[in-house]
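Note that one protein chain is taken out, while the other chains of the complex remain in position.
Presenting chain A:
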């Protein structure tokens, strides 16, 4: 029924030029020399996503686009990485997971998925009791005080190809996550084993950090361990550059909102990611990234004032930013998220009425308008 889902491997075989930029590529386990896959690569790349990406958890096991847990586990085996597997009912939180996987098996992890204002994404994987202060993290990344927030659900599905409650370092195996920065808690290194979800939240696996590192290297990633609790009061200035800034992805990611190909174009060839405003990028050829990113910024500036939903997002972004900078405490992130969830629909309604009112006034003015003198 979904004719739009074509095996990406078929697309790749035809055009080796397309290998690197068009469509997904199954990670080549044998070599990890692909410079494009490294974080912070300065070579401009275009990231192209094939829509539609599965959002519903149902789709993950008969995987068509993203990696499945079975594929991941078999790769771990191929790489001769030692791990232990625990199956349990689907869990959405660390507390639930703890009921089924005891700490004797390894250290549980909490995995957070963040996004910054320039649409760059980060996975932070930490020990459960490590304090992850979003405000501090944001400053250390050089993004100012309220620069990051929890990534929306759609991003989870589109970029990491996992469901809610399933963020995991292993998600970087997906091509769609190539520009997502992965930061691991330094404290993992003191543990014999650590526990993560292998792309599915009804399974947990425990493995050593060296096993995790080996896996990450096999998909072309340099494992990055960070002391997340250090530098709790970062002072960022000319002589003290933000210490984690080097881990900010060089490319931002725009999640496509709707298919904006020209009508009746071919089903499913990887589509260009276009600007958030739906001016379609006309040519399907990959263009240089800086230009692409720039047009994202320009066009989204315009659509903020045309589109009530984007307008509201902008307002809530600024509110969250202020909240982070003024309020201390662990629960600020949760509060910010609650505010966002509860207020978005309310505010959007107000914004639509505002837009309608403005339009109507302009319209009326137009009817009363004197014709221009010749």
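Operating definition for what follows: a contact is a pair of C-beta atoms (placed from the backbone, for glycine too) under 8 Å apart; a residue touches a chain by one contact, two chains touch by 3 or more; residues count from 1.
Keep in mind that, in the parts below, contacts and distances are computed from a predicted model.
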Protein name as given in UniProt for the chain not displayed, "Translation initiation factor eIF2B subunit alpha", "GATB amidotransferase", "tryptophan--tRNA ligase" or "Proteasome component (PCI) domain": "tryptophan--tRNA ligase"
Selected residue (touches chain absent from view) among A:103, A:217 or A:360: A:360
Chain A residues touching the omitted chain (full complex): 4, 52-56, 58, 154, 158, 255, 257-265, 267, 277-278, 303, 306-309, 346, 348-349, 352-353, 355-357, 359-361, 363-364
